[in-house]
Every structure is written in structure tokens, then in C-alpha cells.
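Heads up, one of the protein chains got dropped from this complex, but the rest are sitting where they should.
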Amino acid sequence: MSQLKRNNSQISETFVDHLEQHGVSRRGFLKFCSSMAAALALPTGSADVMAEALSAAKRPTVIWLSFQECTGCTESITRSHTPTIENLIFDFISLDYHHTLQVAAGHQAEEARDMAMKDAYGKYLLIVDGSIPTKDGGVYSTIAGRTNLSMLEEAAAGAAAVISVGTCAAYGGLPMAKPNPTGAVAVTDIVKDKPVMNIPGCPPIGLVMTSAIAHFLTFARLPDMDELGRPKAFYGDSIHDRCYRRTFYDQGLFAKAFDDEGARKGWCLYELGCKGPTTHNACATMKWNEGTSFPIESGHPCLGCSEPNFWDAGSFYEALSVPQGRVGETVLKAAAVGVGVGVAAAALNRSNKSAAVEGRETMTVEDLKKES
Amino acid sequence: MSSLDRIAVNLIDEGHSEMVRSILSEVVSLLERWVKKGEPGQLDLKSLPLSAADSQLLEKALGRGEVTVSMDVMGNSQMIETAFSGVWYVIHRDDQDQVIVKQIEVVDIPAIIFPQPSEVLSALGRLKLEVDKIHNN
Partner (left out) sequence: MEVNELLIWARGPAFNMALAIFVFGMLLRLFEIISLGRKSDLSAARDSGLSGGLRTIFSRSLPRKTVFAREPLRILNGYILHIGLFVVIFFYRPHIELLGLDLAGLSSSVIDAVTVITILSLFAALLMRLYSPVLQHISTVGDYLAWLITLLPLITGYMAYHHLMLDYTQMLAYHILSVELLLVLAPFTKLTHMFSFVLARWYQGYLAGRRGVES
């Protein structure tokens, strides 16, 4: 309990005070601001604006709720660099509840959440990963005996803004895949009256998560977003348009199998099912694991994991232009019906014709005379 | 340095890259603004699609000046003066030596080098304490 109280007393502290206490100099702070401005693709000169804003800003309370998820998003965020998750937790935010990262467990953990929510009511940042099951009263996922649905409703009510991390929270994700046995929905299906930002991906790039959070801290608002609620700085371009293999697509050079000559030469993976053309994410520019590489660079086509319904969009290994479903069967059935109806139509035509022939009445000269 | 950098790459010197030319003319206009109006300027190199050959060309064109400042804070940083006074390369690395910022700054001396007055003030206090300690011993 005493530790909880100490945490809460830190909420009023500004970043710069906090950094100084932790031995981070003004230069370190400026350096951090330039790196953030670069990561967020902010216009030049923003680093100074950022430094000024952050100097006066308070460390906000952050509550992180994990629902129907696999913890992959948390795994990914712990691999963020500049800022690292440690930077974020220790220097910039007061992460008061995250049931994977926090030390507290059981009732203590839930108490910490309640207290943080009460103390920073209307001001805290709510981060959600995982989808929310709604079928059968939401019984398919519960924490400390409470359904995810009721926990989200309660936490969202006091939040300043909500960030949906990962495709599950943003768009329903794998739990929502057909036939969606748990009635899973996205955060935006439940939270309607708060600003919500989506950071989709399965998982999202760690740096994108931390940078987007840092943006909220710096400017006290969410960054510019597209119509799917994604920050434009990271999701503005398609993978295909930023792909270093794009030139092979344009030249018509494609890998046709995972171990063929084209694959070894690093040609375009479109025919192996790459969804890069319809996928918006920063993988091709920011890359993964501190800029090491991204799936296409490792020779695997993009799955399109940051787009809604990517799991229901057909095979990962069939080209985007290939139609889905049983096309051969469709053709055979349609052909059978076509031939059948064609034969029937032909028979009908013939019987009409012979009926017309038979029905002809012979006309005599007398008939003609009568009519005139 | 990652192991990828050790792979031998044959750079083709094109000598007249469009990208490098446009960056250089941007630097000219930034420097002009600094000279005439005293407004500092920045140019982010990391967000530009520069090839390794382009980077080398640019470095060759700007050359090396007399001053290089190295800074160790949250990883190493280098402020390198180019052959043209007022034009600096600023490269920030994180504690894993990854380049996080690479930009050209147009200003007499990059602002990050200057200490804050409050820092100087607290330094004075700390120094006095230190000197006192030595005297007392």
C-alpha cells in the first residue's frame, strides 16, 4: 500500500524534474526529443517544440488492460528501442497497471488499478490489447472474476484517451475470425465517446507503440489518424510502396517458390501471396528488432496483419489477384446448369417452331376474296 | 556496427545523383537564411531514401571541417562540422549504437552542445563542494 501511495504522489512531477532526479541531463532530454521527432516524422523544428512542451508536462497515469490476446503485443513493446519500454515506464509515464509487467498480483494488482483510476479520473491514458468477447454476457474472458467487457466499460469512462494496441483490440483480431465463437469485438465497438487510436499489427512494431504513446505525452492529444484510426505517420504508406523489392514487381520479376532462383535473387513475393499492396504499416521503413529487417527482407510475404479481417482474406500464400472460394466447382456447376437450360431452351425453340409449322392454316383464294 | 555492414558492397559512383543535388541546394537555401535572417535550419537525412552511394556522395561534397564534438549521453552523439562553416552533421546514436537521428543542422554551433544556465549554476555549487572537500582533507 505504501508503495502505491508513493507512485501516486509522482503523478504531479514533470518529466524534466523526473529525468534530472534520474541523472538524465538536459542534453539527454534534447537528444530524446530529436529522436522522437524523427521517429514520428514530425516537421523539422518540432524537436524544440517537443522539448518545450515536455518540460512543463506531467507524467500521466497509464492503465494497460489485456483482454483476449496472446501477449505478443507486450512482447513486442518490450523490444522497443529509443524509447525503450524502460525509458517509458521509468521516465515518462506512470504505468500503474499492466498485469504482465507489474510485480503486484491478485487483489493488490486490482487495488492498484482501482486507485489509479480514482486518482487520475478523466486524465489517465488507457491502453488496451486483445479483443473483447461479448457473447453469453462476455464470460469467455475474465480477470479477477470480472468480464473484460465490464472492466473496459468502467476503465474507459474515466480515460482521457484510449489506445488500442494490436489488431485484436483495434479490429477484433484472430478471436473475431470466422466463426467468431466468443462474439469478439474491437475496442471501438464498445468505446464510442472517447478518442481512440488504433495501433494495429500482429503484433505492432514496438517502436510504433512507444512513439505513438510518446506523442500523446508530448502534445496531450492523439496524432493525426486515417479513417481506420491509425496514426498517419506510421500507417500512411503501404508496405508495397515502400518495399525495397518494389522494383522487381515493376520489372515483372517474381519468386514463384520459396526456394527457387527468384527467391534467392530477392525478387518480388507477390505470387507467393504477399499482401504488401493492401497493407499499411511501417515495417518496410522502420523495420523490426532495432532496424534489423522485416518479413519481406527475410524472404516471407507480408500477411497483411495490420489490416482488419486479414485472417479471413483467404490464403496467406495465394496472390492478391487470385479469387477465393471453390472457383473450379463454381465453373462446373454453372456450366452444367447452363448446358441444361440451353438444351431446354433449344427444345422449347424447336417445339415452338414445329407447333408454328403445324398450326399453319392453308389459305385459299376464296379466303383472300372474303377479306377484301 | 552490425554484421551487415561487413558485407562488401560495390558502390557505383554516379557522380550526379538527383537526390544529392536537391539536398545540396536545400542546404544552400538554409545557409542563406541563417546568414540573412539568423534562423537556424535542419534537414533530416534518415527519412530520405538515400542509398549508400548517395550518402557517400553527400559526405564527399560537404567535406570535413575543423571541429568534431563527441557527446556521451544516452549513447554516443557526434556533431561534425563540414567544410562549410555553419553546416553541421548531427548524428545521435542510442546506447546500442543504433543511429536514431542523422541530420544536417545549419547554425553556428548546434544548440545541444551548450549547457543550460541552471546546469552551470548547479555545477558551480557542486564544484565548490568538491573544492571544500579537498581543502578539508
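We just call them A and B in the order they show up, numbering each chain from 1.
Basically, a contact is a pair of C-beta atoms (placed from the backbone, for glycine too) under 8 Å apart; a residue touches a chain by one contact, two chains touch by 3 or more.
Only a predicted model underlies this, so the values are computations on that prediction, with no experimental measurement involved.
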{"item": "In the full complex, displayed partners of the excluded chain", "value": "A"}
{"item": "Touch criterion as defined above, residue of A:A104, A:A157, A:L174 or A:A313 at the omitted chain", "value": "A:A313"}
{"item": "Residues from chain A at the interface with the omitted partner, ascending", "value": "228, 238, 240-241, 249-252, 254, 270-271, 277-278, 307-310, 312-314, 319-327, 330-331, 333-335, 337-339, 341-343, 345-347, 349-350"}
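In this section, only the chains that are shown with their structure count from here on.
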{"item": "Complex contact set, residues of chain B against chain A", "value": "2, 41-44, 46-47, 71, 73-74, 77, 90, 92, 94, 96, 98, 100-101, 103, 111-112, 115-116, 119"}
{"item": "Chain B partner contacts - residues on chain A that touch it in the complex", "value": "24-28, 30-32, 34-35, 38-39, 41, 44-45, 81-82, 290-292"}
